[in-house]
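One structure is given below, encoded as structure tokens.
Apart from one protein chain that is not included, each protein chain of the complex appears where it belongs.
In this document, chain identifiers A and B correspond to the written order of the chains, with residue numbering beginning at 1 in each.
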Amino acid sequence: MNEMELLNWARGPGLQIAGSVFVVGVIVRLAGILLLGRKRDLSAARRDGMVPGLRTVVSRSWPDAGTLKRTPLVFVAGYLFHLGFLLTLLFYAPHILMLKGVFGVSWPALPVSLIDVLAVLSIAALVALFINRLIDPVRRHLSGVGDWVSLAVTVLPLVTGYLALNRMLLPYTEMLAWHILSVELLLIVIPFTKLMHTFTFVIARWYNGAIAGRKGVSV
Amino acid sequence: MAELETLGEQLRRQGISRRSFLKFCAATASLMALPPGMVGAVAAALEKARRPSVIWLSFQECTGCTESLTRSHSPTIESLIFGAISLDYHHTLQAASGHAAEAAREQAMHDADGKYLLLVDGSIPLGEGGAYSTIAGITNLQMLEDTAKGAAAIVAVGSCAAFGGLPHADPNPTGAVAVSDIITDKPIINVSGCPPIPTVITGVLAHYLTFGSIPPLDELGRPLMFFGDSIHDRCYRRPFYDKGLFAKTFDDEGARDGWCLYELGCKGPTTHNACATVKWNEGTSFPIESGHPCLGCSEPDFWDAGSFYNPVPAPIGDTAKWAAPAVVAGAAVGVAAGLYGRKRKADAQARREPLTVKDMEDKS
Partner (left out) sequence: MSDKLERGLTALKAQIDAPMAAFFSSCVHCGVCAHACLFYTETGDPKYTPIYKLEPMRKVWQQEYTFWGKLAKALGISKPVTDAELSDWEELVYDSCTLCGRCSLVCPVGNDITYMVRKMREGMVAAGHAPEGLKGAMVRAIETGSPMSVTIDTLKAQLKHAEKEAGMPIPLDVEGADYMMLLSSAEIAQFYEIIPAVARIFHAAGVSWTLCSTAFEGTNTGIQIGSSDLAAELIKRIVAGAEKLKVKYVIGPECGHAYTALRWEGPNLIGRPYPFKVLHIVELLDELRTSGRLKTEGLEEDRMTFHDPCQLVRRGGVLEQPRSLLNMVAGDFVEMAEHGRDNWCCGGGGGVSANERADALRLKVFSRKKSQLESLHVTTMVTACSNCRNMLEEGLEENNMDIEVVGLTELLADHLVEAKPSAQGGEQS
């Protein structure tokens, strides 16, 4: 298979397969969670939980000062990674064109030089988190195969994307093909790992905020 | 066939001055990215070159490659260099026809056995035993295999011969393949493009005539001297790409200001050719300069790379076609699995034995 055939496959059947697995997988996981339901709470609520739940979905993104001081790396590197990942994904011009091809909507892009820097910072953050997971006693205690797999499939699109953008390692067409394939690998892996938190964190935060909120506690 | 005169003898016979000849050699050397010191070597080699026999086989093609090449036919030195080869067989250009034409081909193959240059344009259909394209009752496949046997080298002219081209596009009803899919024991130079730039064809021939060897090739068998760079890396509109200034439609202000055509489907980044530097019509212009995105015509499967007007990052094919069924399937499976899980939880709750005080005291 030559490089153009690989690229065409990645943009065509590859995306169809990975995209289908991703869509079906995510919906099945979400349905499995939500349909388990929750017993109605018969205690007298101080207030309805809906709004506090929604509030926590947003407010939980900011740690309290004490916790931030006690475990700064996870937050700093975690945010650097997530922001870098999201910004490069959503605001790099060719990505916007790809999303336009899928969803039909587009928006302004960020300068390439900034995207380049964000990609490097994002990769650096993941490397820091990887090392931390190896040497910090709590993280080491918690970590398993799923964590290593998730790290790998998350860093690959960033690394291959950076290499493609900067014309490094492989000729552009081939590098681009591997970049798209690495994204497809990530899509396939998401429904079966902790990477589902991409979608379920909204549900978890909402339940947390609602349960506390109906008692009158803002979390 | 008479003893072939050398190129130098032929040029002198035609009254071409030594000065004009050397100017041509300099231009050709520069075209091949050779250093100025090589001009003398080029001149010496061409001077002594005997006009090699060239057989041009046209298979499942549109004749565009021939048209491109001969469109540049005018009183230029290139046409004379054409006179520097003995074009012994060419469907469009030869005078002979019918059995006489085939006889000429066989004669040339015999006389120059092992030394002739085989040029091929068009793909080779394999379907129905090769019946989709035949010449004089001989399938293209058969003719290619027979003629390749005694060739010194093969030049696959155009994307059809190099990669299968348009006939090879999905669903490929004729079973079209490239020359390199059939011949594996001869050196093959792929001069792709739909069609290739005229001077790219002649430049490759000039290199072969000069050095008697194949120029350095990329992984797809294309001469690096013409296909080493992507259009994107040599495009004069590149500054607009780098700045994020794209034409959104064909007649918006960006388009009229000559902004990058990436969003309109330009395949420049993944396409290797000399269009951005050598250009077309003797350096007049090339598609991007005329305001049309590059089709990627010198790459394999460029017909199957999605619409010409969909940008490189966009998916190939209609996303909704697979996404909509996936959503429906996901919802169906998800609801079924979810309700099943719910039922199993209810079963567990029904099965659960309530705890009593006795369980606190039970030591077992």
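Here, contacts are C-beta pairs under 8 Å (C-beta built on N, C-alpha and C of every residue); 3 or more make two chains touch, one makes a residue touch a chain.
Nothing here was measured: the structure is a model prediction, and the numbers come from that model.
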item	value
Touching the absent chain when the full complex is considered, from B:Ser97, B:Thr184, B:Thr284 or B:Gln349	B:Gln349
Contact partner of the left-out chain, one of A:Gly101, A:Gly161 or A:Gly209	A:Gly209
Contacting the left-out chain in the complete assembly, out of B:Asp185, B:Glu219, B:Asp251 or B:Glu361	B:Glu361
Hidden partner chain, residues of chain B it touches	337, 341, 344-345, 348-349, 351-357, 359-362, 364
Sites on chain A contacted by the missing partner chain, in the whole complex	28-29, 32-39, 41-44, 46, 56-57, 60-61, 63-64, 66-67, 70-71, 74-75, 78, 133, 136-144, 147, 150, 192, 194, 196-197, 200-201, 203-209, 211-212, 215-219
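In this text, only the chains that are shown with their structure count from here on.
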item	value
Distance from the mean Cα position of chain B to that of chain A, given in whole angstrom	39
Touch list for chain B against partner chain A, complex	219-220, 230, 232, 242, 244, 246, 262-263, 269-270, 299-302, 304-306, 310-317, 319, 322-323, 325-327, 329-331, 333-335, 337-339, 341-342, 345
For the chain A and chain B complex, residues of the former touching the latter	2-5, 7-8, 11-12, 15-16, 19-20, 23-37, 93-95, 97-98, 100-102, 109, 111-112, 172-173, 176
